[in-house]
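Every protein chain but one is kept in place in this view of the complex.
Chain lettering (A and B) follows the sequence in which the chains are written, and residue indices restart at 1 in each chain.
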Amino acid sequence: MSAIEEKKAKTDSGAGFILLFFILGLVSSLLTGWVAFPKLLYSQKSQPFDFNHAIHLDMVDGCESCHFFREDGTYAGVPKLAQCIDCHEEVQGGTEDEAIFVEEYVANYREVPWLIYSEQPDCVFFSHAAHVKSGGMDCVTCHGNIGTSTSLKPYEENRITGYSRDIWGKNIAGIKKNTWDRMKMDDCAACHRENGVKQNSVQTHKGACFVCHK
Amino acid sequence: MKIGRRCFLSFLIGGAAGTALTPLPWKLTDDLSIWTQTWPWTPVPPDGEINYVNSTCMLCSGGCGITVRKIDDRAVKIEGMKDHPVNNGGLCIMGLSGLQLLYGPRRVKEPMKRVGERGEGRWEKISWDAAIAELAQKLNTVRGSSPESVACITDESFGTVPHLFKRFMAAYGSPNLMITPTIQDSYEQTLKLMQGVDGIPGFDLENSKFVLSFGCGILEGWGSSSRMFQAHSRWTETGGKLVQVEPRLSVTAAKADKWVSLNPGTEAVLALGIAQVIIKDGLYNKDFVEKHCAGFEDWEGEDGKKYQGFKNFVLEAFTPDTVARLTGVSANMIQDLATNFVGAEKPIALAGRGKGYTPGSLHEFMAVHALNALVGNINQEGGVWTLDRPDYIGWGEPAQDPVAQKGNGTPRIDGAGTERYANTRSMVNTFAEAVNNGAAVEVLLVSGENPCYTLRGGEAVKKAFEKIPYIVSFSPYMDETAAGADLILPNHTYLERYQDVPAPFGLPIPIIGMTRPVVKPQCDSKHVGDTLILTAKKMGGSVRDAFGWENYEACLKETLGDLWGTLESDGFLVNADYTPPAWDMAFGDESKKFQFFNESYAHGNNKDIFSQLRIEGDPGAFPLILVPAESMRIASGPVADTPFVMKTIPDNVLKDKEIFVEVNPATAAAYGLRDGKSAALSTPAGRARVRVNLCEGIRPGMVAMATGLGRSANSRYIANKGVNFNDLIRPVPDPISGLDSAWGIRAKLERA
Partner (left out) sequence: MKSTNTQTKKYGMVIDLDKCTGCGACMVACMAENNVPFKENESNKQDSITWLRVYKMDNGKPYPENDICYLPRPCMHCEGHAGHSPCVSVCPATATDYSTETGIVSQIYTRCFGCRYCMAACPYHVRYFNWWDPVWPEGMEKMLSPNVSVRTRGVVEKCSFCFHRYQLAMEKAHYEGREEIEEEEYQTACCQACPADAITFGDLYNPKHKVFELKQTPGAFRLLERLGTNPKVFYLTSRDWVRKQGDNYLKNEGQVIAKGGH
C-alpha cells in the first residue's frame, strides 16, 4: 500500500468516526434541548390544596359568580377569602381539600396563597372588561376549559423568570393548537392585528405599546 | 484509531446544529430577557381592590380634607378631598406625600426608654404597661414636692387632644402648659383689643378684590395653603389685585400685582403712613368710623386726662415724608397704595408674616387692622370676620385636690397671663430663657411639637433642654426632641388615629374636621389621648378622677355627641352659611364700638409704640439683616420634609449638604462675596457656614436663608442637610403680647 492509499484508508475510517461524533453531538443536544431542558427549566409547585372547578360551576351561575368585575370595571381575579366564606364558613362537602381550606384558612382568616397560572409580568396592563364586555370574548378563549376541570394541575414555575409555564405554553417549542395554549405578547398582538384593534402605533403601524403596557 | 481533535470539533458542530434545532436557545434568550426586565429584587406592588377613605390632614393647622387611595389595605396615595370647604380638591406638597411619614423609616416603632447618654441614640424597647407605669410613677413622685415643675409643650389650641392636656395639667396641678403661639394668637389679641371680642379671625379672601398684604406668605403656606392658592387663582380670574409689602421677592411678591419693597421691620410704619393719606384726604368710610368706632378723634378719659385719638396721632407723626424716610417706600407710592386701597371694591389688609409661625409684633397687626377699619370692611363681604371659638367641648373643670390647687396657683414660668401680658395664653419663646435663669422644670412633656428644632435661640435652647432632668416625647417620628428625650411614648400618625380638627386658621366659616384611621397602626404606637387617660388612671387620686372615660375614642364620641355621625360619614362638619354679626352687634367692648385707640393701650400716646421693630444686634458688628426665606417646598414646623418633598428643593437652596443664602449682588460686591462660593454667616445668636446665591430679588443689605433645613435627627434623606435658621435667631418679646416678634436679626457675612 502506498503512503497515499494508506492515508486515504485512514481518512475513510476517520470520516466515519467524525460523522459518528457529529451524530452523537446532534442527538445529545436534541435530547438536551427537547427533553432535559424543559425538565430543568421548570420547577413543579403544588397549590395549597386542590380545587374542583366543575363542582363549583354546577352550583353557581357561570364563571363571573366568583371571578367578577368590580364596580369600577377592574377585574377581581382569583376570589378572596371573604367571598369563599359566604358558603364555606363551615365544611360543606367531604373532601380532604375543603377540610384543609376551612381549618387552615377560614378558621384563621388567612388568604389562600394561590399560584396563578395566568399571572402576567408587572409591565402588562390587561383589561378583562375590554375583552369580555366590549370585545365579547368568552373566558375559554384565553383560559381554556378550566371551568370543567375537577382538579388543579401542578404549577410549573420558570426558574429563570419566575412566571408560570402556561404563559409560554406547555409546548416547549411554543407551538399552539388552541387559542388558550399561550399568553405571550405575540399572541395578544396577533389577535389584535387580526381584529384591527387599536393599530395606532406610529413606529410600527401595529398596536401601540400603551395599549397593553403600563 | 484514536479520537482526535477533529472528532471533538465534529461533536461540537453536531451539538450546535442539534441545539439550533431545539427551542433551547430561543427560549433561553426570551427567559433571560424577561428576567432582566424585572429583577428579582425589584418590588412588584400587589394588585387589589381600589378603595378610598376620607379624612383630614394634620400636618399643619390648615385642616385640609384628604382622600386616601388604598389598594386592599395598603394606602398608596393621598389626594385632596373634592368639594371640601377648605381645600376643594387641592392639596399641598407635604399633604400629598404624607404616606412617606406613615411608612417612613423614622417612625418610633414602640415605646422606648433611653439607656445611653442623651441624644446618643441608644434605646431600650419597653412594653406599654411598663412605659405608662414609669411615667405615672415619675409624675407622682414630682407631684409630691412641686407639681408646677412639670411643664408641657403642645401644638394646638382647640379640639379634644389639647383639652385633654389642659385637663391633665389642671388636675395634676401645673399651670405650665405651653401651646405654641402663632399669628393666630396675635390676631386674637388684636380682635380682643380693637374689637373687644374673644374670638378667632376669619378672612373672606375669596370675595376680596384688593388684598394689601404686609409680608404674609399668602402663597408660602399662610393658613390653609391650598385655600390661599385657590383664592389667588380666583383673583387672577376676577381681576382682584394683590399687593405684597416685604423686602424680599418671595413667591407671594412675585405673583402679586405689585411688589412693594421696604426697609425690614417697618411694615407698621407703612400701614400708618397709608392710614395717614386715607385720613388726610378724607377717604375713609365715614359711616363706619363715625358711628361704630371709638378712639378715632381725641377724647378725654374718665381719669380726666386728654388722649390723642388715632386721627391726629397718625396725621402728625406719619406724614408721607417721614414714612418714606423710615420705610424706604416713596411718598408717591404711599399715596398710590392708599388711593388704590380705598378705591377698590372690597379691600382687605392682612398682617402675619411668612407662614405665620412667628406671632409677630402686635402693633403691626393693630396698625394693619386699623386700615381695615378705615375702609369699614370689618365683618363685611371680602373683609375680616370674627368667629366664635369652637365650644363643643363641655367637660367642665376637673376637681382639684389641695396639691393641684397649690400648684395651679403658682405663676407660669413663661410669664404669660401675668399683668404685663394679660391676654397672652402661652409664651414658648421665653421657655428656654426661663429654664436657663433657674425656673424649675423637673419633667417636660412634648406632644405634637418639636421644640428642640423649632424654638429659636440655638445654644440657649440646647442648654435649657440639657438642664431638664426628664423629657417625655409623644412623637410618632424620631424628631430632634424625641431623639433627646428620656422616654418616648409614640402617638399614632394622623393616618392611624381618630381626632377632631376644628377651626383652621383664617377660614371665615366655622368648621370641624375629623381625622380617622386610614390604615391600622403600622407600629406598636398608642393614641396620645389613650396614653394620657391610662397614665391618669395609673396615677390614681384626683388625676384619675378627672379622666372617667374608658379610652380616647369613647371620650371623643361622648364629646362630639350628635356631631359624631356627620363627622364619621362626611369627614367634616361646616356651617357654610355663617355670616358674622352686623356692626351694631359686632363689638364686645362696653362702648360697642371698634377701638382705634383706648386708654388701656394708648400708652400715653407714646409715638414709639408704632415705630420700627427692634432688630437684635449691633449694626456696627453686624451690618446686614438676616431674614427667613420660607417656602412651600421646605416644611419648617415640627415635622420635616418627606423624601419626595426634598426632591423639589432647588439646587441653589441646597446642594449636597450645603445651604445657600440669598444676597443682592450689590451687597455681595461690597463684601467681596461671589456667587456659589462659601461664606461665614454670623449673628448674635450663632454662626454657620453657607454658600452665596446672588439674587436680584432681595433688598440690598439683607441676607435670606431657607427655613426648615438643618434637621439633626431624621432619616438619611433629610438629616444634617443645611442649617437650622432657628439656631441663628433669638426671640424678641413683643412689648404688648410678649410673644416673639423677631422676623430678622443682624448678621455678618464674610468670605470663607
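The working rule: contacts are C-beta pairs under 8 Å (C-beta built on N, C-alpha and C of every residue); 3 or more make two chains touch, one makes a residue touch a chain.
Because the structure is a prediction, the values reported are computed rather than measured.
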Touching residue (missing chain; options B:I3, B:V44 or B:A399): B:V44
Residue of B:N54, B:S213 or B:S261 in touch with the missing chain, whole complex considered: B:S261
Listed residues B:D391, B:D562 or B:D656, member touching the removed chain: B:D656
Option touching the unshown chain, where B:W299, B:Y392, B:W564 or B:F644 are the choices: B:F644
Touching residues (missing chain, whole complex) on chain B: 37-39, 41-48, 71, 74-80, 87, 89-93, 96-97, 99-100, 102-105, 107, 219, 225-226, 229-230, 232-233, 236, 249, 251, 254-255, 259, 261, 522, 632-633, 643-651, 654-656, 664-666, 696-700, 715-717
Residue numbers in chain A that touch the chain omitted from display: 69, 72-74, 121-123, 125, 127, 129-131, 133-137, 141, 191, 195-198, 200-204, 208-211, 213-214
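Everything below uses one rule, namely that only the chains that are shown with their structure count from here on.
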Complex interface listing, chain B residues touching chain A: 1, 3-4, 6-8, 10-19, 21-24, 26-28, 30-32, 34-35, 37-38, 40, 44-45, 47, 49-50
Residues of chain A that touch chain B when the two form their complex: 13-14, 17-19, 21-30, 32-34, 37, 41, 70, 72, 74, 76-77, 121-123, 158, 160-163, 168, 172-174
